[in-house]
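With one protein chain withheld, the remaining protein chains of the complex are depicted in position.
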Amino acid sequence: MNNSPYFLKPASVQSVMLRVLVALLPGIAAYVWFFGAAVLVQIALASVTALAAEAVMLRLRDKPVMLFLSDGSALVTAWLIALTFPPIVPWWLTVIGVLTAIVVAKHLYGGLGQNPFNPAMVGFALMIVAYPSLMSQWPAAGFTDFVPQWNAIFGSRELDAITMATPLDALRTALHTADARATVAGVLGSNATFGNVGGKGWEWVAAGYFLGGLYLLQQRIITWHMPVAFLATLFVISGGFSFYDASRFAGPGFQLFTGGAMLAAFFIVTDPVSGCTTPRGKLIFAAGIALLTWIIRTFGAYPDGIAFAVLLMNIATPLIDMYTQPPVFGHKIKGEDS
Amino acid sequence: MFEAILVMALGAVVLGAALGYAAVRFRVEGDPLVEKIDAILPQTQCGQCGFPGCKPYAQAIAKGEAEINQCPPGGDEGIHKLADLLGREFKSLSAEHGIEKPKSVAVIDEQSCIGCTLCIQACPVDAIVGAAKQMHTIVAPLCTGCELCLPPCPVDCISMQPIGESVETWKWKYPVFKINPAKREAA
Amino acid sequence: MTALQRLFKFNGGVKPAYNKEASTGLPIAVAPTPTLLVIPLHQSIGGMPRPLVTAGERVLKGQRIGGADGNVSSAVHASTSGTVVAVEMRLMPHASGLSALCVMIEPDGRDEWIPRQPFDFRSATPTQTRDYLRDAGVVGLGGAVFPTYLKLNPGKQGKLDTLVLNGAECEPFITCDDVLMRERAATILKGVVIMREILSAGQVLIGIEDNKPEAVAAMEIAARAANQAAGDSAIGVVSVPTRYPAGGAKQLIRVLTGIEVPHGKRSTDYGVQCFNVGTAYAVYEAIALGQPLISRIVTVAGNVTQARNYEVLFGTPMRDLVALCGPLADSDRVIMGGPMMGLLMPDDSVPVVKATNCVLVGSKKLFPPPPPEMPCIRCGECAKACPADLQPFEMYWFSRAKIFGKAQEYNLFDCIECGCCAYVCPSHIPLVDYYRFAKSEIWAREIEKEAADVARERYEFRLLREEREKQEKAAKLAAKTAAGREKAAAAIAEAAKPAATPEEDAKKALIAAALERAKAQKELVHPGNVSDLTPEQQAEVAAIEARRAEIREMAKPHLRQDD
Partner (left out) sequence: MTSYLFIILGAVLVNNVVFVRILGLCPFMGVSKKLETAIGMGAATTFVLTMACGASFIIDRWLLMPNQLEYLRTLSFIVTIAAIVQLTELVIQKTSPLLHQVLGIYLPLITTNCAVLGIPLLNVSLRHNFLESLLFGFGSAVGFTLALILFAGIRERLEAADVPIHFRGTAIAMITAGLMSLAFMGFAGLDKYK
């Protein structure tokens, strides 16, 4: 028989994870609308792989398989991987990415709750380091034909017709390598993938994620700290630099609505396990990710820096948490002891 | 070739001289390590480690003359702490020095005691009171359970009694919740 | 006066289902005296009282049966008149399921009081008053049972700013303070007036959760009367927002005064002191009526047909009390206290003691076993719910791995074990169990460490003493030899005398003689002093001998070779 307290608030890890999945749906809907159903194939593929890997690992580690499998955390990781990878990467890339995430980044550390790194981002970072070209083949908005996409995932890789550089990639390549006359406005103006504020289509996907994020906030699954700190920092720093030299630095609207910024703000940065937990820690953590993301996007070698930024801040998480503990009851007044 | 030897020799002489001078100039005495080791030892003063007390054992460990697994009263936990402090690998308790026993106190059977004071002399922490030809008794809270009073007693009137658990000394247990582990052997 | 009171907030807290209406419908009833009272001697924080009675003795109602022992301790009294049947180990109302010394009294039904007279605390010194309350056995009745006399000390300044009276009673199911305030508000206020005078307190704030409007109303009327009698307006009744654990002493002090009393600090140092309403009632009874603490109000609730509050004599088995309320058939446990912090009793035979504010009957349906423990996902819900502003998930993380030093760095000992964290945990982790485990391990280690330090000190002192003795002996010997030489010079002239036997030799001879005697005794099998015993006594001696032999036998393998 258990000790006090004898009754508990109805809450469970499972319901938390399920609501996170629900919150991803608007973004996924926009994704399918603009870029075709390939992403659904990837989600299914990632989900099956993740559940299988999770089950095998739980069994190897002598844990109750059904109980822990049903917590839904593997599914969240799988969906995030499917949503951050280009939707037309070959199937084995997704599988390896998911396996890395579940086996190495999660279970070798002891499974749910114990991993110091965000599993999905470990999968993403490893894949983009190992297969940089495959990981930067993105479909252009409007090419929603399913057959060539299916072929891209499972068969021949005749991709030229359906892929296009993302706005982030195009901008970085142009500014880094082309002649000194290239400007942000010039590059984006001449690029077919650029929409109203972010990438064509991508801005609507980002809006979908934003909607889902609001749902998570309303459900109190995440607190305001991380999304606000992340988006505000990205806004301020890109706005500041854009104001300083608009020809070399893209503006805040572009930064917030391209790449994975919106997904990161509400779904990736907010991962409770690998992120900071104290309120002040959350602000520092999310702001740090935003800053590093902007630096890597602007000056670095990889197109979208979110995965690396998240992992870098994951490294610092224990220290941030340690030094941002809120004052304990009765310890608030300083100098009382002396 | 000649220059090479010259340069290396020059280097050796200069650095050697500097180090030699520093070694003399900056000599320090004392070893704070012994204190730290002594703080970990249980202070039973039983001598089971082969040294005449906890402090001598601590000194021996610090000098590298003794292993860290010679203290039965400290048990595995004590060895772990020593290993942590000294950056050595954990070793299980050395069998020749004894085994870890539940904490006990000595009890004198007051009827058989002949008042010889031999146990009083043996007690390392002066936890036995009594005088010649008077019955002796053990001050239980001070007894470390070292068992050193057992051998000298000519009438075998001292016995070790494990300390039982009372409402005051009771400890909350580690919470264990049974969840059915995956059955691997089954089927 | 209540409306203008400025309230503060404590962080965290939860709002569980309160379930209080079930037991407030009926007035307080007096529980019948049981056939046998089992009165544990240890009923308060601090040293265990010494038993003052022996089996066979007749005791009167209110007679002291356990005397306070040590600086922190409180006396225990006979709850009714009768005969002491035994003083022996009995199962305690404690989570350990262990036994401790109890006084068993068979009531004679006459309920005969000891002579009672009011204590004139106005003409007594503060120390006398405190000693009186200690011997009257008055302890905090909120559940912590801290001896009240120790808290009735105004501290360094000699006066107190605020006396806080705790009527918040935030635990679900429990209503004993609620009904006490409804029915006996005037008496409580009389106790408050006495306490205020002892403490020289400036103002008195009575904090009551706003889900008890009847109690607030009753206390307001009583407070107004008390204020009128005193001619001031020092006593105020404040209704505080209902949120568990608003009734925690530190939380209530924070809500009413804004002062945060840190862990390990006395609240008097911050000019404030907090008492339960039941304690004020007990103080009045002890001082104005001369009645020691022998009974209290207990809520019986949970899985029963008619929950109710009873005035119960200490020592009454919980089983008898539960029987009055008609426990339902599926009842499977008895809990002392509420559902958030209550302790599971080893069985229902354990007696009601001073700490028993509630006897909660449980069943699988009412308190279902918690879902399986899942891994912590560091969601931070527990940190949001913690009223002590701790990081429960970090404390859990290190307690679970038994890295106690780290758990302590996260201020484990500021935890009040209120259960809020475990209540909200989506992973259903029994967090409080981990903290209790870690705390008791750390305590045990600290005690061990202290013992080791004492042993080291004594060992070093012994070495020092031996060294000194050796030197003294050497000095003496040197003096002796010097003297001896002179003597010898003289002696040579006379004649050689036999040298005196050294002291050691004499001692050795003595020991040898004693050894001989002992051996002789042993060979006789029966020692001399047991020759003329009754058969029963002889049997007892034989049993003891057998036990001794057994112990020796058991000890043999543990002894070293050279033994």
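Per-chain numbering from 1; labels A, B and C assigned in written order.
Just so it is clear, a residue touches a chain if its C-beta (ideal position, glycine included) is under 8 Å from a C-beta of that chain, and two chains touch if they have at least 3 such contacts.
Since the structure is predicted, the reported quantities are computational estimates derived from the model, not experimental observations.
Although it is not drawn here, the omitted chain touches the following shown chains in the complete assembly: A, B, C.
Considering A:142, A:186, A:240 or A:318, the position touching the chain not shown turns out to be A:318 (whole complex). Annotation: of B:64, B:87 or B:141, B:87 touches the absent chain (contact as defined above). When you scan A:85, A:266, A:308 or A:329 for touch with the missing chain, the hit is A:308. The missing chain, though absent from the display, is touched by one residue of C:323, C:401 or C:479; that residue is C:401. When the omitted chain is restored, the residue from A:110, A:142 or A:186 that touches it is A:110.
Remark: the residues of chain C touching the chain excluded from display are 375, 397-398, 400-401, 403, 406. In the full complex, the hidden chain is touched by chain B at residues 3-4, 7-8, 11-12, 15, 18-19, 22-23, 25-28, 32, 87.
Remark: the residues of chain A touching the chain excluded from display are 60-61, 104-105, 107-111, 114, 116-117, 122, 125-126, 129, 176, 292, 295-296, 299-302, 305, 307-309, 311-312, 314-319, 322.
In this text, only the chains that are shown with their structure count from here on.
When you average the Cα atoms of each chain and compare centres, the chain farthest from chain B turns out to be A.
Among the chains in view, C has its Cα centre nearest the centre of the complete protein Cα set. With centres set at the average Cα position, the gap from chain B to chain C is 34 Å. Note: centroid distance chain A to chain B, computed from Cα atoms, is 53 Å.
Shared interface positions of chain C, defined as residues touching 2 or more other chains, are 95, 370, 372, 430, 433, 436. In chain B, the residues that touch at least two other chains are 175, 177, 179.
By the touch rule above, chain C contacts chain A in their complex via residues 10-11, 14, 16-17, 95, 250, 254, 260-263, 265, 332-333, 335, 337, 339-344, 362, 367-372, 374-381, 383, 387-391, 393-394, 410-411, 414, 419, 422-428, 430, 432-433, 436.
Partner chain C is touched in their complex by these residues of chain A: 1-9, 11-13, 15-16, 64, 67-68, 71, 73, 110-114, 223, 272-273, 277-278, 321, 325-333, 336.
Only residues 42, 48, 92, 94-96, 98-100, 370, 372-373, 402, 430, 433-434, 436-437, 439-441, 443-444, 448, 451-456, 458-463, 507, 510-511, 514-515, 517-518, 522, 527, 529, 548, 551-552, 555, 558-560, 562-563 of chain C touch chain B when the two sit together in their complex.
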